[in-house]
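Have a look at this one before I ask anything.
A single protein chain has been removed from this complex, and every other one stays in its place.
We call the chains A, B and C, going by the order they appear; numbering starts again at 1 in every chain.
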Amino acid sequence: MSYRQARYDEPLIFELKGENDFCLMSEDDVKIPEGMERTDLCLPDIPEMDVVRHYTNLSQMNFGVDNGMYPLGSCTMKYNPKYADKLSSLPTVASVHPCQDEDSIQGALRLMRELEKSLCAISYMDAVTLQPAAGAHGEFTGMLIAKAYHEDREDPRSEVIVPDSAHGTNPASAAMAGFTVIEIPSGPDGCVDLEALKAALSERTAAVMVTNPNTLGLFEKDITKLAEMVHSVGALLYYDGANLNAIMGMTAPGIMDFDIVHFNLHKTFATPHGGGGPGAGPVGVKQFLEPYLPVPRIVSEEGKYRLDYDRFDTIGKVRSMFGNFAVLVRAYSYILAQGGDGLKEVSQKAVLNSNYLKSKVVPTYEMPFAQLRKHEFVVSAKKLAKEKGVHATDIAKALLDRGFMSPTIYFPSLVEEALMIEPTESESKETLDRYAQALLDIANADPAEVKKAPISTSISRVDEVYAAKELILSWRMYQRKAGLK
Amino acid sequence: MSYRQARYDEPLIFELKGENDFCLMSEDDVKIPEGMERTDLCLPDIPEMDVVRHYTNLSQMNFGVDNGMYPLGSCTMKYNPKYADKLSSLPTVASVHPCQDEDSIQGALRLMRELEKSLCAISYMDAVTLQPAAGAHGEFTGMLIAKAYHEDREDPRSEVIVPDSAHGTNPASAAMAGFTVIEIPSGPDGCVDLEALKAALSERTAAVMVTNPNTLGLFEKDITKLAEMVHSVGALLYYDGANLNAIMGMTAPGIMDFDIVHFNLHKTFATPHGGGGPGAGPVGVKQFLEPYLPVPRIVSEEGKYRLDYDRFDTIGKVRSMFGNFAVLVRAYSYILAQGGDGLKEVSQKAVLNSNYLKSKVVPTYEMPFAQLRKHEFVVSAKKLAKEKGVHATDIAKALLDRGFMSPTIYFPSLVEEALMIEPTESESKETLDRYAQALLDIANADPAEVKKAPISTSISRVDEVYAAKELILSWRMYQRKAGLK
Amino acid sequence: MALDRRMLDELGIENVEELFSDIPGEVRIDDIPLPKGKSEIEVVRQVQAMLAENLTADVAPSFLGGGYYHHFIPSAVNTIISRSEFITSYTPYQAEISQGMLQSLFEYQSYIAELTAMDAANSSNYDWSTALGEAATMCHRILPKRTFLVPEAMSWDKRSVLKNYVSGAKLNVVEYSYDPFTGELDLDSVREKMTEDVCGIYAEVPNLFGIIDSQAPKLKQEFPNIPLVVGVNPLSLALVKPPGEYGADIVIGEGQPLGLPMNVGGPSLGIFACRMEHVRKMPGRLIGMTRDQDGRRAFCMTLQTREQHIRRSKATSNICTNEALLAVAVSAYLGMTGSKGLRSVARINLKKAAELMERVAEIDGYDSPVFSGAHFNEFVVKAPLRPEKLNKLLLRHGIIGGLPLQKHVPRLVDHMLLTATEMTSDDDVDRLVTALREVAQ
Partner (left out) sequence: MALDRRMLDELGIENVEELFSDIPGEVRIDDIPLPKGKSEIEVVRQVQAMLAENLTADVAPSFLGGGYYHHFIPSAVNTIISRSEFITSYTPYQAEISQGMLQSLFEYQSYIAELTAMDAANSSNYDWSTALGEAATMCHRILPKRTFLVPEAMSWDKRSVLKNYVSGAKLNVVEYSYDPFTGELDLDSVREKMTEDVCGIYAEVPNLFGIIDSQAPKLKQEFPNIPLVVGVNPLSLALVKPPGEYGADIVIGEGQPLGLPMNVGGPSLGIFACRMEHVRKMPGRLIGMTRDQDGRRAFCMTLQTREQHIRRSKATSNICTNEALLAVAVSAYLGMTGSKGLRSVARINLKKAAELMERVAEIDGYDSPVFSGAHFNEFVVKAPLRPEKLNKLLLRHGIIGGLPLQKHVPRLVDHMLLTATEMTSDDDVDRLVTALREVAQ
């Protein structure tokens, strides 16, 4: 093993000492009303150089797509072209206030309107709001729309059905919107069990949330039937679009008769994930749901864009202003660059890469359910765990030692010792081959060695139990525990 | 030892395989005259992502000031404030062609004129050219000016005197300008030996090149006397300004009666060194030498800037266009930010840091010559070499293992086993203390361990002899040697 | 991006279409009705040209605030968050290879804890408004009642988002009013709205009117058992008593003023901090300090059992993707300013706004400030014409005007919020005063 992550003895920034060289301009003293003055403020005062060094060195102890393959299942960690970095940080993005008069933000409004239209074209939906800040936020928005729709028809409904293979945000979002969540088990083929669905559906059902292809990478073959069943009880069909990367140009939620869909721009549309965010989670709907979309809507009149707040049925707002605009700039630029043809190729390549990689690691790793997968696949390390005591976590850590990010592990929970692998279209055959080899090597390695992993990362295995027990969540809590304060 | 540099198995970019995704626009075939067509071009065709990963990972195998202390003597590796990165890459710098009509580059001309004036103020010289691309290039320019001056007075002179402690570029530059170089030994105090100087001076002497403070960090105490001596034989006194960081606001070459001086903007004026360059090496002169400066000169007339090429005595040009403009933008911004007061503080702090660090490592490391140093100091590892077989190289490598850049070693050659240390004003007491401790630890460490260093860098000690023997200087030479082509 | 023939061959397929054979014919499409792809050079030009239709605060004097501000951002902040190891990483599920992000986020939590004087902060919410929504439902978890009190002086956006966030838990949002003279919260009004059913009180300091509300600290004194949520502009905390010192249970706010660009409103950063006793009821991701197998200090995500990927429909929040990179930017900004610099920025803001207030007061027809409370960096003015109209006229002078308030507080007809920051030059103020005088005539 030759890969080795950098390691710096990087203290907490609060432990650094030095002399602050920040200088803005000369200033006088100012008056704060009595009783409202702050008496002490204890942030580290250190020079710019020390701050830059601190974060530069910390960054080297972090692994990103720009360092190597990052096939976290369900996360679509593809390459983010650099022109988007440039465009999303132009002064015409950065220095624009969202409350400026419409006349002075025509560029922003146009871009957003165009992006809405592009997302409609990709999804075959009728209208899109860009407001939600992330996928889960889009789901929540979608659930609010479903609620408003049913209430509007004076048929309020209380339940939302979610397959057990769904991403955790689905049930969480539905619950947040006030619905009772009914989880239904997957069928023996890994797809939604139509019998179970049928049993769960009723006049109480407000919506059914489906991810298609699902988190196993399987396309719900009975999608047409499923949609019919859902609609027949008057419920809405919700599409978790985080996996849209698999099917662009081949099918579309609108065609599959979904009523509401959210997009994860930070997955499919090549926005980097920033170590956790920001992203953007636009929501698309069919025409009949358009009145419920959050305000403002962007309308174009005589070549000028205007904000329309005056919409009777709207659910209102799900966050301030228009959404994560700078992220929208990235997605818009990416869609322009790919074009309709390019996006289709993206999906073809993503699916090809996934099936290719799968073919290299199966049967060493077991493959539950059907062989044909879309953009991702889930294998099980059950046999390895049983025979050698090597678990999914161990495999994950051993991959880190080889300079690769691990797959998503232990999800979806219906697969034991799951490794959920999404190579994305960005990776070349050469890299896929190396990743496959790494997985095979780990399976054949001495289990004792594997369980020592990782040794090439900046630290060895973390003690998560200790973290939860000690619960040190800030410098001040640390100081208190350490008796320093 | 906990620091550890990153290591990636990063192949040569020529060894990468993949699929080129570069796309500009559609194009037709074009006609190249017969016999002038290129038949093959074998550059690697790989996607953008692979290129980005390649260089991102390579960069982590490189140590810079932004990673830690970098006290390379004579190199002034101080912190480079980030506003300069931003300003030097504005479109109003990047997208401007040097041959545009003067009316359309008034901003650039103004900036350069203002920078000339600032450098005059700092150096107490009368006129400055910004054209030279680096310090050595400035020296060469200075030597051409000296030659032109003497020839103009119909007193052509053939010799240039250089102390043995001078930087290698001094004799090389003088030789390139056609002078015979006379090296004179340093005196027992590490300064120019006035007796030796006297013996060398003659009517053949065109110039004497002096670095003050010299490369030992010593201020030439007899500088007034020295200048008198040089001038008394009709020679010019040249100032190597690479060490200007030590004395700004405290003294100045103009006051010391130097006739010509070059500045290393990439040292004193906080331009990062880019792994070797680019830099900029402006040259300042006293009024009587102004006619010889390279063209064009920037002149201001009625608030407008103009380029003056029409100068009878000029030496002509030393490079195309105006100089390393983007570097000049950095230096100008830095000088603005520091101001006269700030630059003086820079020198005070640089000298304080140097003397402080020195006080921590002497006497473990021996200190030849006087104790008081300016911005840098040279210690000797002679004792260590003798007693333990630990040489300057070993110390350098052992420092790398501790996450520090090594000092400049084996220079100046008049000090055996020299370690030439320039901490710069950027480092805090805390960092200096850690560096000093590292040096002391190494002195006390088991010599066998020290000689194993470095073990924390991405590779272990390189085989320089093998490099010189095999002489593989390019991918094609490598392929040929490896029998691949 | 053509397909790699070698892979197709190894899979033994002729055409990639075969990999899509599981998609039933009736839901297949042939293509995406969008134009063909473009090269980088074309995309860059097109998007740049489109965005050039935006007027920026870099070229036009701007007096617009109300939650988003035009502040100076040291160049080094961008240097730091441009590190692609940060940008191109996912949520740090594999702690060992992600210590850089984990430590940075722990430091962010620490900075927020220091600023607000709270124990713990999460590693970000989407923005202030959604943080408010989550704070309200968290209050309900702490004290399972159904009325949440909010100020009348609050932005329309936040109120709307709040209502959506509390709709699931079926909370009522009830407003208390402000003192029409001082602009501070009206304690009598709070008392009046206080019932057995209240699960939480929300107050802002500075409030919508830019006022450092000296009544806010009295809330916990009067209602010690009701969870108190305080919303802040974190920049003001450099000078103003932190909510942790007057009993807040939860502190929320918008991180944008701390080194983030305005970005036409997003992404921005929802601050969320609370007392230790409530930490298990918190939304969002938490980074904890721990150790590795070899005893080195290390960091990892903790209390994940609150989160959706474990607890699913019982999670404390649905948040997954958050605003992590912006949290790093805020930390970098605070690293750069330190206590000293942050105080300096805050002082300059306060002073510039005071100067602007005086200058506007001198113009006939403008009432400035409308409220007598102490202001941070913005204040309310009553204008002689509708602020929306006024702003259009100012735009003709190349000036970006203030925030009209009627939409937020309906009784404030013709009122607007004017803001100054360290970016407001004397010349900007002169230009505004001249223009205001002119349009008033």
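Keep in mind that, in the parts below, contacts are C-beta pairs under 8 Å (C-beta built on N, C-alpha and C of every residue); 3 or more make two chains touch, one makes a residue touch a chain.
Worth saying up front: this structure is predicted, and the values here are computed from it rather than measured.
**Student:** Per the definition of touch given earlier, which of B:335, B:378 or B:443 contacts the omitted chain?
**Tutor:** Considering the complete complex, B:335 is the one touching the chain left out.
**Student:** If you put the missing chain back, which residues of subunit A would it touch?
**Tutor:** The list for subunit A reads 19, 21, 23-25, 52, 56, 81-83, 85-86.
**Student:** Taking the full complex into account, what residues of subunit C touch the chain not shown?
**Tutor:** Contacting residues on subunit C, toward the hidden partner: 40-41, 44, 72, 74-75, 79, 82, 84, 422-423.
Everything below uses one rule, namely that only the chains that are shown with their structure count from here on.
**Student:** Would you kindly tell me how far, in whole Å, the mean C-alpha position of subunit B lies from that of subunit A?
**Tutor:** 47
**Student:** Could you please state the distance in Å, as a whole number, between where the Cα atoms of subunit A are centred and where those of subunit C are centred?
**Tutor:** Between these chains, centre-to-centre, one finds 20 Å.
**Student:** Identify all positions of subunit B at which a residue touches two or more other chains, and write them in rising order.
**Tutor:** 19, 52, 56, 81-82, in rising order.
**Student:** Multi-chain contacts only, two chains or more: what residues does subunit C have there?
**Tutor:** Subunit C, residues with two or more chain partners: 1-2, 4, 37, 39-40, 74, 76, 78-79, 84-85.
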